[in-house]
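Not every chain is included here, but those present sit where they belong.
Order of writing sets the labels: A, B and C. Residues in every chain begin at 1.
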């Protein structure tokens, strides 16, 4: 079996930087990350801290904030108890637990700068530690403020891709196609698509990459959905191939989308890929948009995956 | 009637991504949004929260903040009343309303970290809830801070377009033209204009799109106003057409402006459109700028709509 | 006198968008702003607020903040006095001034959320107003925080241009040249220069614009200074002209600089211009940089204006 014989002299630049020795697994995951594991990196890397705090899950982030609040208060409470709770003006009970909890809550009231004053320092040493703690509190909440907002406002594309790529009829021939919608209300413009076809060459065991020619690779406005089409004409590397050929060659369609977010003035990028198993043959997409009763175009984003038999 | 016969073989890329089945209504609204309705999207979408909070009206946003403040305080007040107001040091009255209001205002003083201390926790349980509330308060105000400033500083073009497009005399022939000024004082540079002419093809019922050739499509500096002109020469798709032809074909001129904001180092985009009904024939723009008494050029932005009969 | 006869058929795009009817005054001021006055704009424009607050002078901005603080406190003090200062717990004197000042300082302690508590609400009405004030305080300081930091961190080029342009010897002929240094320590890369020569045409009274060909228009790295040179060869519009010709034609050299700030990942732009009066003839720039005692190149930024007779 010698499928894809016409690809033996591909230009280097088409491998996208993924390298030709990536093995039989997929190159790009469904969510756009690379299917690569990095080893030899230390567990804690200061230069990763910001990235981790911004990209970790929301509940984990809030849990971390809460934990940090508890631990900091516990540490300062230990210091206050060590100094002696008799150096405070306070009205609460005098058992060991009472003293510890009073120290803890005084710390919390200082760290958050709420400072009711019903517990207050009665010695210069306590005042000094409390001044330090309130300074630390302000700076910590400064960082937390930035992180919380940075997480909230981080630009990220919310393109929803059709679950499957299709090989479907297109203008008398067939074409490889997929489509996507913008799930967010922000207005995207100057949307560009690049599709790279990759497969494992039987003879060499190397991955080959070909950038596919698209019916159109850029749209200026993106109000509804976009069906990206690669026409399978005689010049196409897919010409004459079957579903089975693609599966055997562990083929994969890597999709790169670039757009400009009009609302926040930022370029956004999104990636996905379709493996041979994720490509359907003999079906086509059902239309997603039609003029409504009042003449305004209506787009049903739930239909992005909808196909029908040809 | 076969108007616009020379447009039957238009390149695909000229449809801007709007699609050819958009119906007889306008494609782009006057304010630059797309005339499309999205259906099938859930009412609450977490990935839309930031976008909504940034783009909603100012009074609605402030109302939402105020409401959030009231509701949060009411919830915590309920918790404090549930724990028992006897677990507080306070001097106020002892009726049910007094207790509830004291709980509410203690909550407000904790959430904002103002913490006067005239009402203060007198049990560890209350202290714990108050510590939690002050933490929540700091984080909420962190988000509110970011949102408030994000709204305030969001880059947005404030180009003021002339109310009408004109078909007016231009260098011996006529031209389609409109003009715009920058209402803000920020200095815009590298301003680019694209104008797409779209109409409903009688035979097919499809929308057609043609990018119009402009006298000039980019200016480096934008100190005053810019009159964008498409000369209606023999190569123009508008050549020989009348006002009535445009109205019948439900013609529309879609305008895309791109610029770089020199003050904030950001690219900004703005869109508008002129339907056939918004295009005037037989008038021309009156000049907006003239040297003042001291030789300095004076631009009257109020004149942006001003026309005079030819 | 017909100076500059070869410029009668200039392309339109060379006028940079400044227009040809700008009169005899300079087009671009020394600091890069446009020499245009806008009339017909209302005094207060909400869409200008952010821009004004970010770009106004530092002392004016701080004064405005201080004034806002005073006025807000005075307004709330008036409300508190209106409600009645007997509805407060306080220990101060009871004269009218004492009451007013106590109201004022209670307001200040609430707005800043410092909340000592030595003056504290003793009625639900006062508590409600104070809760509102602390909410307002947090939101106002949120905005002030953003503005203060926005002002502080705003990217702005700090290119220092030589006071004069020169017409000086250059490789056997002469050239129009100027130079500039980066006053900040941030590393600029991909620096581009555009120089447009403009003059008043005698016959038409219109301003003409020609983009000058430069020895080089872009440098990748910008460690020291850059002398931008337009060689006055036979193809140059300056060929054969004298100092007096330029002055009579009210000539001006408009300079546009674009660069990428490596430290903050932002594009920055800066403009300036040299009128005929600001161009020196018969002198040349003295070198600014020379290897120091240890072989490291030393650049003396004070020498940017330094010239010497040819």
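Quick note on the criterion: a residue touches a chain if its C-beta (ideal position, glycine included) is under 8 Å from a C-beta of that chain, and two chains touch if they have at least 3 such contacts.
For clarity, every value in this text was computed on a predicted model and none was experimentally measured.
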| item | value |
| --- | --- |
| Assembly size in copies, with 3 chains present | 4 |
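The rule is simple: only the chains that are shown with their structure count from here on.
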| item | value |
| --- | --- |
| Category of the chain touch graph - line, ring, star, complete, other | complete |
| Reference interface B-C: repeating pair among A-C or A-B with over half of contacts shared | A-B |
| Distance from the mean Cα position of chain C to that of chain A, given in whole angstrom | 37 |
| Distance from chain B to chain A - Cα centre to Cα centre, in angstrom | 26 |
| Shared-contact residues (touching 2 or more other chains) in chain C | 113, 115-117 |
| Chain C - residues contacting chain B, complex | 12-13, 16-19, 21-25, 28, 33-41, 45, 47-52, 54-55, 89, 109-110, 113-117, 120-122, 124, 127-128, 130-131, 134-135, 137-139, 142-143, 145-147, 150, 154-155, 194, 256, 266-269, 271 |
| Residue numbers on chain A that touch chain B, as the complex places them | 65-66, 69, 73, 91-92, 98, 101, 105, 108-109, 112-118, 141, 144-145, 148-149, 152-153, 158, 183-187, 189, 191, 215-216, 218-224, 226, 260, 262-265, 289-292, 295-303 |
| Residue ranges of chain C in contact with chain A within the complex | 113, 115-117 |
